[in-house]
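In this view, the complex is presented without one of its protein chains, the others remaining in place.
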Amino acid sequence: MLNYVIRRILATIPVMAVVALFVFSLLYIAPGDPAAVIAGDQATPADVERIRASLGLDRPFLIRFGEWVWQILHADLGTSIFTNLPVAAMIAQRIEPTLSLMAVTLVFAVSIAVPIGVVAAWRADTIIDRAIMAFAVLGFSVPVFVIGYLLAYVFALQLDWLPVQGYTPLSEGLEPWIENLILPALALGCVYIALIARTTRAAMLEVLQQDYIRTARAKGIGQPGILFVHALKNAAVPIVTVIGIGIALLIGGAVVTETVFAIPGVGRLTVDAILRRDYPVIQGVVLLFSFIYVVVNLLIDLLYTVLDPRIRY
Amino acid sequence: MDRRNFLKTAAGTVAAGLATPAISQRVAARTLRLVPHADVSNLDPIWNVAYIARNAGALVWDMLYGIDSRLQPQRQMVESEEVSADGLTWTFRLRPGLRFHDGEPVRALDVVASINRWAVRQPMGQMIKARENELVALDDRTFRWSLKKPYPKMLLALGRAGTPCCFIMPARIAATDAFRQISEQVGSGPMRFVKDEWVPGARAVFEKFAGYVPRPEPPSWFAGGKRMLVDRMEWVTMPDPATAAAALQSGEVDWWELTLPDLVPTLRKNRNVAVDISDPLGWFGFLLFNHRFPPFDDVRARRALLMAMSQQDYMQAFVGDDDKLWKPVPGFFTPDTPLYTEEGGEIFKGPRRLDAAKRLLAESGYAGQPVTCMAAQDMAHHKSWGDVTADLLKRLDIKVDFVAADWGTVVARRAQKAPPRQGGWHIYHTSFAGADCLDPTNAFLRANGNVQVNGWADSPQVEAEISAWYEAKDRDEEKAAVRRLNKAAIDNVVYAPLGFYLRHQAWHKNIAGVVQGPLPFCWGVSKTA
Partner (left out) sequence: MTPPPVITAAAPDSFTTAMAPDLIASAPDLPDLFRPVRLRRGLWGFARRHPAIAIGGALVLAMLLIALFAPWLGTVDPTALAPARRTREPSAAYWFGSDMLGRDIYSRVLYGTRVSLAVGFSVAILASLAGLTIGLVSGFIRRADGLIMRVMDGLMSIPPILLAVALMALTRGSVGNVITAITIAEIPRVSRLVRSVVLSLREQPYVDAAVAAGTRTPMIILRHILPNTLAPMTVQATYVCASAMIVEAILSFIGAGTPPTIPSWGNIMAEGRALWQVKPYIVFFPAAFLSVTVLAVNLLGDGLRDALDPRMAKRL
């Protein structure tokens, strides 16, 4: 088992290497001279040369890449062109809102989607099933920001139940923290809920056909027991897989949701950096998000052993 | 049902024991939350000549002089000044008791260093430096600036509101090269910059500086006593105007510096929100040409555009239907100010002549090459004007290569001297404060071929008239010079003014003391809970 964990961790290294290579190349594929961008519009050619030398832009690509990776491993993600602050510090400042949003959305989405997927499978081909699946497809189809604006309009402006925008750190209280996150989590979660519900239903349908379910029913176990104890546990593997894959959706959606709800998270940092061509920040953020995604999927792989004892490494 | 009650009834006792409402409400009462027009992404008001750096800088740093609401420079940090009879020697004495945020007293050495740094970047400072004999600190509170030629507009130079302002920093920080960012934000202004809580792109925090010694006079723009009536200010960046409007209406922010014109009616309808003109000196829209490359290196091509364009289209595209909010401007100076003139502006008046424009364009030798037109998409006004220009160019049968980037990229690209198709540009759009178009100190009017912001415009005649204004001995001479300058600049089409317009600011009714002005003046603004 430990063997497996180590092997899996080692397997993430080449993946991260690919990401790192891609991300590092961004600065150099980009049109324009990065040194000129950093030097600013009032710099003299001598200034630009100085900056080029200090960036090491005159040395071979692989050497620069190696140095950059070495820096990354020491948690030095470079310095932002626009704010002159270390990228790591900028990310650290803004990571809490994004992680909070993602966590709340995850909890939220799973606790809604799995039960409705189970119900849809249980009542397959009835009006309930069709309604749930129709709602799920709708969740896929409407863009996140449209849902966000709708929710903000109805619940925040018209009904004044929740705040329109912003983020309150957890340190200032649980209630304000949740209040600020409800609407964004709902908006962001729609796609996620749709995805998880569909997969839950499909996996449950397959499991419900199995013999052991019939046995359980024959044994007299009640419907909730059958659905949630026997069937769901066996359907868990594909469901958990899709939850893991969906993290990528969450990250992408967080970018838009943070813009709509003015949450000062890493998503908005990314958008601003990309529009301004602030490459060190773009590099740092893409690396970070990929790392999160890889780690989450690793955890999910390890979770399989808990969910399905047949999977033994 | 308001939002606090909703969650309390729904969730029950979850929040018990955590942050007590009473304390947070007290803190909130002394914190003023402002939505600025742009993000405070770096705070060095000499290195970064954008308005936002000046606006935030005005809280953190103080100036020797400051203009008041009648545009006259008044003493601020200076207690008294003396100019010799021949106008060549200026001696200044600082007020006593001025301190920096780090506790050090403000010394003349600091002032000298700050002026030296500022003068590198500011045209009037450059002019003074060109005729400088020496700038020296005589003792801790006195410094002397001796010149080879008189410079009557010295006080205006030191006190003007146009960027970069002559902010006074400690000598060790002002020693930083004017083309590099400072890393410490220490000043002697009424508020301290709380760098620990700064989140670039999201929030900038300022705290009241207890050691600030305001002048006794009442405040008036940059002059008078800058008394802070709140303990803390948070500048909350909101790139989405809809979000900012909603936040203002729900009381989550207190003051919105520049509203979107289309949202003003909604804000007016809200009982808790007050809306007013932000700056009576208003704003200009500019369309700048690259004077170095065809087709717009030929004055006929530029005049063709002036003939065909409609300032009404440009202004209405941003400001909307309310005619009180915009004026056509046949020139370069702010309407309703002493130096305003329409001399030479006939080309702007009357019906638009599309066919004549096309003929003139053909005469200038335009052969159908694409014109690279830049407009910042993240600035609503630039974006609208960019779209109007693209339409105009199309109607003139000019091929458009439209570059839709963000403002930072536009700024970077306009500095490029490369040919337009290789990273350069033909046209870009910007807006400029009317407060900075009062006189020929407007940087965009300089036509010495060296000014990047107006595309390296080159016109000896325009330069001559600008110098004439600087040398003018009285108001009449100034006005004459300005009239000739206006005509020369239009004839040469240094740039194309798109019109003059006003914008609004909006605030929650629980704050008081908001005045009109070129930037949100935070002194004298108080907040009740």
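Order of writing sets the chain letters: A and B. Residues in each chain are counted from 1.
One rule holds for everything that comes next: contacts are C-beta pairs under 8 Å (C-beta built on N, C-alpha and C of every residue); 3 or more make two chains touch, one makes a residue touch a chain.
If you're wondering where the values come from, they're calculated on a predicted model, not measured in any experiment.
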Please pick, from B:P96, B:G211, B:P265 or B:G449, the residue that touches the omitted chain in the full complex. B:P265
Full-complex touch with the removed chain, picking from B:E104, B:E184, B:E343 or B:D406, is B:D406
Looking beyond the chains shown, say which of B:E79, B:E104 or B:D313 touches the absent one. B:D313
Mind pulling the chain A residues that touch the left-out chain? 14-19, 22-23, 26, 29-31, 125, 137-138, 140-146, 149, 153, 157, 202-203, 205-206, 238, 248-249, 251-253, 255-256, 259, 270-271, 274-275, 277, 282, 285-286, 289-290, 293-294, 297
Suppose we count only contacts with the excluded chain; which residues of chain B make the list? 240-242, 245-246, 260, 262-263, 265-266, 312-314, 316-317, 320-321, 377-378, 380, 383-384, 386-388, 390-391, 394, 400, 402-406
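In this section, only the chains that are shown with their structure count from here on.
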Calculate how many whole Å lie between the centre of chain A and the centre of chain B, each centre taken as the average of the chain's C-alpha atoms. 39
Contacting residues of chain B [partner chain A, same complex]: 1-3, 6-8, 11, 14-15, 18-19, 24, 39, 41-42, 121, 179, 181, 183, 199-203, 236-240, 242-244, 246-247, 249-250, 252, 378, 405-406, 408-409, 411-412, 414-415, 423, 452
Touch list for chain A against partner chain B, complex: 31-32, 36-37, 40-43, 47, 80, 82-85, 90, 93-94, 149, 152, 156-157, 159-166, 172-176, 178-179, 259-262, 264, 268-269, 272, 275-277
